[in-house]
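Complex shown without one protein chain; remaining protein chains in place.
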Amino acid sequence: MSANKVTTPEEAVAGIPDGATIALGGVHSHNGPMALVNALIRRGVKDLELIPTPSAGPPVDMLIAAGCVRRLHVSYVGLEFLGMAPNYRRAAESRSIEIVEADEAYIVYGFRAGASRLPFLPLPALYEGTDLPKVNKDIRSTTDPYTGKTVTTIPALRADYGLFHAQVTDRKGNTQIFGQRRFEDVMAKACEHVIISSDEILDEYAPAPDPRLVSIPGAIVDSVAHAPYGSHPLSSPGHYAYDREQLVEYRDLAAQDRTKEYLEKYVFSVNDHQEYLDKLGARRLLGLQQTFR
Amino acid sequence: MSANKVTTPEEAVAGIPDGATIALGGVHSHNGPMALVNALIRRGVKDLELIPTPSAGPPVDMLIAAGCVRRLHVSYVGLEFLGMAPNYRRAAESRSIEIVEADEAYIVYGFRAGASRLPFLPLPALYEGTDLPKVNKDIRSTTDPYTGKTVTTIPALRADYGLFHAQVTDRKGNTQIFGQRRFEDVMAKACEHVIISSDEILDEYAPAPDPRLVSIPGAIVDSVAHAPYGSHPLSSPGHYAYDREQLVEYRDLAAQDRTKEYLEKYVFSVNDHQEYLDKLGARRLLGLQQTFR
Amino acid sequence: MAISISHEMADGAFGSVGAASHIPAAGLRLAQLTHAPNLSFFCGGSGAMNPKIQRLTESSADYRNLVTSEYHFSLDDVVDFETAMRFDFAFLGGMQIDKHGNLNMAMIGDWDKPKVRGPGTIGLIFLGGFKTSYIYTQHHTPKIFVDKVDFISGAGWLDGGDARSKVFRPESDGPRRVFTPLGVFDFEPESKRMRLIKVHPWSSIEKIQAATGFELLIADDVQTVGAPSDEELTLLRTQVDRDGVLRRYPSVA
Partner (left out) sequence: MAISISHEMADGAFGSVGAASHIPAAGLRLAQLTHAPNLSFFCGGSGAMNPKIQRLTESSADYRNLVTSEYHFSLDDVVDFETAMRFDFAFLGGMQIDKHGNLNMAMIGDWDKPKVRGPGTIGLIFLGGFKTSYIYTQHHTPKIFVDKVDFISGAGWLDGGDARSKVFRPESDGPRRVFTPLGVFDFEPESKRMRLIKVHPWSSIEKIQAATGFELLIADDVQTVGAPSDEELTLLRTQVDRDGVLRRYPSVA
């Protein structure tokens, strides 16, 4: 791999084909790789299989509204404190997308197994009392060779592409993510290709960060999309807060099945992330800054 | 649990019974919980089952020499750049300890499974070409319910007590370990009781450290033994270097089957870790300081 | 409701609350500030352990929860603890809750043709991995409290009696309490059916039964929850929720 992986959000996702499986970072209202998601929507990618983190939100709902999604692994998809995710809900109720009925354990242990390419993962009694095995035929069972008992298994999860948002990344792709800890790195290890959107690119002459603060090693990162405010309207913890006003605008339009108006205004009417930033304007963006560093 | 878990090395290990299974931290010449190990040897604990990290060294060799060990999981036991571990080697060759023939995968994946109490862990083809399954009857196989093929399995590993060395720990047991990253925390999660020896105790009025620097959460720590130079003669990365002279003294005596002389001089002739520090003296200890912070 | 929760919490326990769970978080924080200083809890969605922030954040993954926390659990840690039964308790909710405390967050209707698609099961299967659990809901209606959930995301007492103990590990007990805006409930020890034990001052046994889609058991000695003490109100207003987030749920909090 090249030593300089820095590119634009648009270039970074240009090679993602229709039908790809995508592992999508972001937890609730934080660290959504929105600049990458907007670029994918603008490209009109189709038939994606999405495996988001266990706590997924607006980026998933928008990709569904834009018609990009064929299949979705669901642990939680919602707008957190703003309620249900309207497009996800409509698509699931009308069966226009395929739902893989999953949960936190399925996604976390599944990606853990995928990160190591383990064949599958056996679990202690958890699914047994629930209805999930009835509707997800990949929750299976095998024999525990140590006790002779039957145990429930889940499959290893892997994705073609992993899309994650970070605060700071160096040119080699060493990625600092602040926020919920240590899951995007596991997901990244379970992906064939890893694309990071990063608010800031570490200056090449800056002192290297304490390696304990680096979440995803550059060795497994393919490209770094320089995307200031790349998680907007979601938050990038310690860099900027979520844009509550824009999230409410989204929620209200989506609830009325008018998501197209939102996408037109914020995604299709601009050519790239730079124009998106111009459109929002410095006053609005800088008003969201959080001072953590 | 009490909010203040700080105690002495001697108190911290006082409750460990004969026959206990011990997960032992420390990688090669670094982060060995020596103050705790010395206290165990001084107590004359017997019949321990040891599961050290995959790169084990002097503390294991010393516990064997002192007659504390009944059973040992072996991935690597040696003195790193100082050669073989003489007491381990003699005990294994004379069959005076029982060897569980293991390796890095067995210990790491075994503890990972133990940390989550998974029933076992299946692996892709790795052990198949080797002789380990012939001599370790816990390397077994089961059916992969996704492919129908037979896959190799290893058991989940758990321990009664985990002994780990840290640089800085707070009164609630939130533990900062610098050095090899992210395995002692996995081991700790697989232990019923966790005991930390810590060079320094974070002042209770000090600002809390960046939570990303905390390796082991206080929620699973039972006690924190305040042990300045608690890893001596091994290193505590960024705090002090290993004491090469004392390690060579150990190696040379051990190679001549005179380990008793070493133990007499450094372990039995003192009553506790404080006296050990007195015996070494300020000049020697401070000469090992590394300036990292 | 936060105060009812606070009163039920034991000192020294270690548990979890979900994302967007202001009321349990407030209740636990209040318990820490009063009778249970060694109670520990972490906030789902962020991993923040014992956040000290004097505000309730709308989003539990808000970075202000993280930087004021004592430790910042990784999702790896959280799932390990959930599976290994290290949490003494958890707070959980559902879009349907049945008379045996089974929870549904997946969908209402048939799975193949859902009437309402819910957000998903997220951490509810760990009801089989928590030592015990507390159920809470901000709404108490017959649509939520149903005789039998349409889909079991999280297993409560299953069909009641000893049904649960045949499935899960012995250390994992079922739900202990249900907190709603109207009252507090336990599960009758034999049948494992939901039973009213406390009524909030603005509520009554009749109102509660009318708002419940199955026949409630009523404890012999149903108590009315007293008004919050001055100390509790002061702590809530100054140490827990300076922005008055709880007051947005007037009859609930």
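Per-chain numbering from 1; labels A, B and C assigned in written order.
We adopt the following convention: a residue touches a chain if its C-beta (ideal position, glycine included) is under 8 Å from a C-beta of that chain, and two chains touch if they have at least 3 such contacts.
Please read these numbers as outputs of a predicted model, since none were measured by experiment.
**Student:** Omitted chain: which shown chains does it touch?
**Tutor:** A, B
**Student:** Among B:18, B:47, B:128 or B:264, choose the residue that contacts the chain missing from this document, as touch is defined above.
**Tutor:** B:128
**Student:** Where the complex has a chain not shown, which of B:120, B:229 or B:242 is the residue touching it?
**Tutor:** Once the missing chain is taken into account, the touching residue is B:242.
**Student:** Which one, A:54, A:162, A:218 or A:237, makes contact with the chain that was left out?
**Tutor:** In the complete complex, the chain left out is touched by residue A:218.
**Student:** In the complete complex, which positions of subunit B touch the hidden chain?
**Tutor:** 27-30, 54-55, 74-78, 80-81, 84-85, 88-89, 92-93, 95, 99, 101-105, 108-109, 112, 123-132, 134-135, 178-183, 186, 235, 237-238, 242, 290, 292
**Student:** What subunit A residues would touch the chain not displayed?
**Tutor:** 1-3, 115-118, 172, 174, 185, 189, 208, 211-212, 214, 217-220
By our rule, only the chains that are shown with their structure count from here on.
**Student:** By the touch rule set out at the top, what is the minimum number of steps from subunit A to subunit B?
**Tutor:** 1
**Student:** Subunit A to subunit B: how many Å between their CA centres?
**Tutor:** 38
**Student:** Could you put a whole-Å number on the gap between the CA centroids of subunit A and subunit C?
**Tutor:** Averaging C-alpha atoms per chain gives centres 28 Å apart.
**Student:** How many angstrom lie between the CA centroids of subunit B and subunit C, rounded to a whole number?
**Tutor:** 39
**Student:** Find every residue in subunit B that makes contact with two or more other chains and list them.
**Tutor:** Answer for subunit B, listing residues that touch two or more other chains: 116-118, 211-212.
**Student:** Mind pulling the subunit C residues that touch 2 or more other chains?
**Tutor:** 66-67, 72-73, 77, 79, 83
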